[in-house]
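Of the protein chains in this complex, all but one are displayed in their positions.
Coming up: subunit A.
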Amino acid sequence: MNPALTTGKYLAIAGYVGFAMFPLFWLLKIAVTPDKLVFTEGTALWPSAMTLDNFRRVLTQTDFLSYFTNSLIVSLSTAAVTTMIAAAAGYAFSRFHFRGKPVIIAVMLVTQMFPLLMIIAPIYSIIAKLGLLNSLSSLIIVYTAFNIPFATFLMQSFFDGIPGDLEEAAMIDGCSRFQALRKVIFPLTLPGLGATLGFVFTAAWSELLFALMLISSNDTMTFPVGLLTFVSKFSVDWGQMMAAGVMALVPSCLFFLFIQRYLVQGLTSGAVKG
């Protein structure tokens, strides 16, 4: 290839990387800037001194640890429950032809299209009537339902990649379907289960608006709600806010690293290598 084009290509790649990383870099930069330098060196690319004070103070002097724990409970439970339910549903879609299947698939697709905010008021009323406002379980139920359609289609695509002959062979050899599932299919779907867990966890970890609506007590606030409340109350302590932000990034990034190898190949082709 001619050198001008190659240079152009690398410049373009550098541009994309710069654009993608810059906001995250800036979060980290302000988080490690000592308080007294925030305003004088606020717009410098790197502070002349570094500190981890902000992180220490966020962990010891604020409620962020409790927000973090709440978010972890909600996201992990949502991911686990959703993946189990979606695996069962995806298995049914992948292996059976039955009356009503097109209708159910259509309803699931529609739930992905209509404005979810449409049901925020009715859900608030229902949850209030059940006496579940300010409880983490209400969030888990709501998030699980929201994520089931997508997770089901994802799991279906993973099951589609495993030949049905495998479990039929096991069943002919005397396994019940359940045994065939447990001994033959389950080990093969592990990567798919992992990817689904990751997607649902990330979605639940970042959900903000329903959590704002359903949670108002400080004890049960999830991370997004807690951080936003913190921002609107004490919007001057930049260092602490950004340190909290950096910590909120960690779980998402970990899951991202874990699932990213499935992103391109796995998601669209539905192919699983056994």
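Criterion: a contact is a pair of C-beta atoms (placed from the backbone, for glycine too) under 8 Å apart; a residue touches a chain by one contact, two chains touch by 3 or more; residues count from 1.
Everything that follows uses one rule, which is that contacts and distances are computed from a predicted model.
A.B. asks: Which protein name, taken from UniProt, belongs to the chain you can't see among "Allophanate hydrolase", "NADH-quinone oxidoreductase subunit F", "Sugar ABC transporter permease" or "NitT/TauT family transport system ATP-binding protein"?
C.D. replies: This omitted chain is identified in its UniProt record as "Sugar ABC transporter permease".
A.B. asks: Among A:Thr51, A:Ser66, A:Asn134 or A:Ser252, single out the residue that touches the unshown chain.
C.D. replies: Answer from the full complex: A:Ser252 touches the omitted chain.
A.B. asks: Out of A:Phe68, A:Phe158 or A:Trp238, which is the one that touches the chain we can't see?
C.D. replies: Going through A:Phe68, A:Phe158 or A:Trp238 one by one, A:Trp238 is the residue touching the chain not shown.
A.B. asks: Of A:Asn54, A:Ser77, A:Thr152 or A:Thr189, which one is in contact with the hidden chain?
C.D. replies: Selected residue, touching the omitted chain: A:Thr152.
A.B. asks: So which of A:Leu59, A:Leu116 or A:Leu193 would be touching the chain we can't see?
C.D. replies: Of the candidates A:Leu59, A:Leu116 or A:Leu193, A:Leu116 is in touch with the missing chain.
A.B. asks: What does the interface between subunit A and the hidden chain look like in terms of residue numbers?
C.D. replies: 9-10, 12-13, 16-17, 19-24, 26-27, 30, 38-39, 42-43, 45, 85-86, 88-89, 91-92, 96-99, 101, 104, 107-108, 111-126, 141-142, 144-146, 148-149, 152, 202, 205-206, 208-209, 212-213, 224, 227-228, 231, 238, 241-242, 245, 248-249, 252-253, 255-257, 260, 263-265, 267-269
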